[in-house]
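Note that one protein chain of the assembly has been removed; the remaining protein chains are unaltered in position.
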């Protein structure tokens, strides 16, 4: 049961992404809620609100990007602080949702981490979640409370439009990215190709195969996230093998950029790499243009606060 | 927390599939638990155990095949009867799990029915679920209790082996069936092709495209289930367009066969259609060979009763 | 915790009873909420809201009359859709509450179906229930959330007033109907008689006995529901045996009319049969005058929306 | 989920009824579990086990007879002590279940106390309940865990058999006691009569009416419990008015005997009053023969411990 | 999730402390909500609201002072009545919180009664708790819902100010009272001493030792509660042994005064004893000045109703 709390918005920022927090606050026209969010000397989260939030419609901004466990536990403790302080409603705004890829047991002896995280969020007292381009729609079913699922695809499509020549082809680097790629293709008026990592014969090892026509075309590789860069690398190689121009644009919502990602991407013929600022930039990350999701988040916060319906 | 109940197995059959219940009971070497499972004159489920199950390790067999709501509610009431009667442990054996395809919100204003069903099963007191070839592995994450996920693929692959000529190609009729098709391909030593229903250009309507080489080959179309037959029909047409032989074998775990499925399939050049008996045969269904999952279920029941580990 | 949601009423109708839904909507002066409520080809419920209900005070109209399981599961899925879509409050309006008669274990090996249903409603996210003349007040204690219990007795008493001669006697056809019959008797200024199905001697089989004076009187048999008509039939016979006029009026809130009810009632000396429209009329039902509960339901919805107190 | 714990029975007695505890322990052939169960100077329950119960199958004996709240809270705290101490299974043996009569809202602004108590028992960690002749079967549906419902009717019927002359009639003193009375009548081979407190005419006040033939017969009034004695008094008067002998035997499972019960009953022509020892005898109670339920409880404890099925 | 209910405050008083209820109602400027709160003849709580509370922001006043179990169960049943009647929000105002001292297992075989009580309050449907000077801050962590923790220390410090000579020393009678004593010392500008009941040598029995300088000073002994008076008695003796003036003022929030407290205190050289009215005065209690917490509670109720933030 939710209603419009009378006390106005309290926009509380975790420590995961101060730049994005500032941008969202500016877009909302509010100051971030005064709060201490740090660590004790032994590394335990130290959280304290500096103004009471009783009766407020609280929005907690915290991507659970790396270091994912630190950011996740901090989010849970912030939620507890707000709940015990009498928040009227508690919405987590998690532009990058960590552990989303661990959404099934493949061999039967793993956890389903994304479900665990969903249950932890409920346990900590959250009423609702706002997320951007979740790795899989599956995660919504793991949640026992409402999700507002936003997409950065229109922002990113706009950002790459000038880089997209007439001969562009949108490339989904694996089967999981097809739905996303279809949305780019529709927005950009471009055809679609798919790189499928499928074992197509009994004796063959798995190899990337390109579905759709990329020969003589300039590929736009799109994905929900870039982590080690291995998927992009394989897609580039497959596309080139299939005859595409060696001149790539890459767009992804979440620039996680872990491991040796920068080196991996630097070795590829990329003209441009565009991501959003859903994840904070870290030293050693590859160079990338960053489109801000702050307006998207701010708009969703206002819409949810007003209980108006979102376009999906 | 579960342990090995001392009181032995009670194998309780719902009314959804008496033939399968008899076969599983025979394979277990037990009689189905004496119980009245019927309907009152106004259509309400009427359930009564005729022997107490206190201390028993209860296994409830009930596919939630059509009529899905009747079978589901009957399962929930059977579970309540067993729980209140003091069952030591309560495992639902649901070879066909209805509502599994409703596992996400596509446009944002639907239910996530598969999660609702998972929660209903928990509410009714079930401790564990046994299922066969779930439409999506997603469903496991919806459950808050352990799942034993069985597969009929080896049984079906064996059943079609003699129909598979040397030039056979395993065809996944959509992207969701690729994982399943890979397992068939590995078992049969056959190459793989995928029918992708993707809009590959901005002005084109969606059309089926075949990934992989089917030209001059005999296709084996595989899927987790056949409902209206529309997906098979589209795959057949796409394969033929791509040059395959017009001589198909179709294998699927669940023969739901709804709507005009029999007519749809009758119009296609099918040499053979093989399904399991996870769903009861109904009048008007297309002719199909049926491989029994009874041994598979019986083996799982014994393994779970003994708390031995299953092969997955 | 409930409050007055700011977003106004959303009146959502399930598919169980379109006529009643239209009548309630008209009485409320609103259009039924745009929604797709149907079935997929395999019989699974297909639900989709066509307008967002975020922030709305949602009322879901759905009697769980036959086919009870279909109507029940549809209600649960509608509730999930509304909850995930951000409904501010979710009230089920269930004029006929199926499974209410299964409220105890008689021999110890049945389910308590009414409690299961109550728990399922909670699981699906309902905040409150509106029901009319529940078979037993017991059901309220099964619910973990508030119930608004309405009664159609004044409407029905008014409807039969002109049929009630001065010599009328209100007859409760079994012990469970006595409280209801007392309310009719008070409203109509008539005396009361009870048909008790009690074994009154050690060697006798059970037989209906009439308590109170019916000799030379015109009976008004009243009950909460008529299902097979067997109870009415037995009461008629007992009353006639006890000397009443063979000229009966029968009033009941819920005309479920299952099995051979029409034939059973046709064979009885009934002058008039009055029920409400809590359950949709079905082909083959006995002829009956139907008093609408639409105004009653509409009034309750408005009262609950305004959080004003109801008269009970 | 329950199984047979390996550690044997721990029979823990609350302070409500030491005599019954001793009798049950003797019947079980065990010593009551060593425990301190008392009160601190300010009246708070003071509970401490003196031996660990880890791995034990714990049975907690505590009728929630007057002082009901003291006995109830003590039971809840005993349960918590056992649960935290690692009890393998926790069964409350509550021969008299207080608050059972508050099972519905009559005017809509009361609590449903019996449901609250059921929920409190769950909250404190109980796995199962044993009760004797509950005031209403409704209570079972309030519980979310299994109930073992015992009856003392055969014991009481046996106890009064020699007082029952050939002309005996079993009298249910209100409609709620009819089911119970039928069981006495069957056991004793006696006919049945019912005292119905029903307003049988519009201008009449409510008056007791006797259904069935009591004229010239010796009544045996039976009920689940005797509290103030008012119901018995009214039944006696009604039976005498209806011509019965003024020579009554009264049998009831629970002798609560509150208020001025002793005086009320002393003024009636009772030959004999028989109750069980489900409730401790208190000073000022009317003289009554007391049949012990200790064997019944001990037998149920052993049966449940062995997970054998009970006859119901 | 809480919001400001639109329907105004309903101030419902349990039967534990009618004087305080009247004072709080007067301070709020409202009449106590019309309700029947009593006992049936057998001692069961009898609760009935006489006006509906639907949509109201309900505050339930009930200290769980002795008789603690009666007051606790009554509070739980009042909560259920309000919740089922449609209360918009349910806050328990419990100025004295019984069982707070049972907050840990000392020897490992006791209950943690304070946690049990916290869980019972949640089970009964409470959304929030208001308490005054809890025995330990630990209790807040036992609650799963927000606590508004008030303190009477400023009121009590003001009340004793005129009794405090320039040579006053605030004495914490045990280690648990040190935090409280620090607050008194700060408000009164007085130094602090602590009576520590510590075994300071291997062969010594435990003895009270005074930390800090009390010689030649007038002690003000402060504590959260006085139960049997034993702690005060030991502190007085220790202080006198340490050279303090034999002229004591004692201040405590909760005057529980159990057992032989009056006699114990009468034997001590007390100039003045000041407590609040959080607990009703009972016959046989020691004479004490009583400062009312009614304004404190009324102010908190208004603040919470308005969802304004409290000073803590």
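Going by the order they are written in, the chains are A, B, C, D and E; count residues from 1 in each one.
Criterion: a residue touches a chain if its C-beta (ideal position, glycine included) is under 8 Å from a C-beta of that chain, and two chains touch if they have at least 3 such contacts.
Because the structure is a prediction, the values reported are computed rather than measured.
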item: Partners of the unshown chain among those that are drawn; value: A, B, D, E
item: Which of A:84, A:217 or A:305 contacts the chain that the document leaves out; value: A:84
item: Which of A:98, A:146, A:173 or A:191 contacts the chain that the document leaves out; value: A:98
item: Residue of E:191, E:230, E:259 or E:280 in touch with the missing chain, whole complex considered; value: E:191
item: Among A:38, A:216 or A:259, the residue in touch with the chain that has been omitted; value: A:259
item: Omitted-chain contact residue, chosen from D:37, D:88, D:210 or D:279; value: D:88
item: Contact set of chain B toward the excluded chain (per top definition); value: 1-4, 128, 140, 146-147, 304, 306-310
item: Residues of chain A (touch criterion as defined above) contacting the omitted chain; value: 40-45, 47-52, 66-70, 72-74, 76-81, 84-85, 98-99, 101-102, 105, 107-113, 115-116, 119-120, 122-124, 227-228, 256, 258-259
item: Where the unshown chain meets chain D, residue by residue; value: 1-7, 51-55, 83-86, 88-90, 127
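Keep in mind that, in the parts below, only the chains that are shown with their structure count from here on.
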item: Where chain C and chain D overlap in contact partners, by chain label; value: B, E
item: Farthest-lying chain, centroid of Cα atoms versus that of chain A; value: D
item: Innermost chain, where centres are averages of C-alpha coordinates; value: C
item: Where chain A and chain E are represented by their mean Cα positions, the distance between them in whole Å; value: 49
item: Whole-Å gap separating chain A and chain D, where each centre is the average of the chain's CA atoms; value: 61
item: Multi-partner residues of chain C (at least 2 other chains); value: 1-4, 51-52, 84-85, 105, 107-109, 112, 115, 140, 310
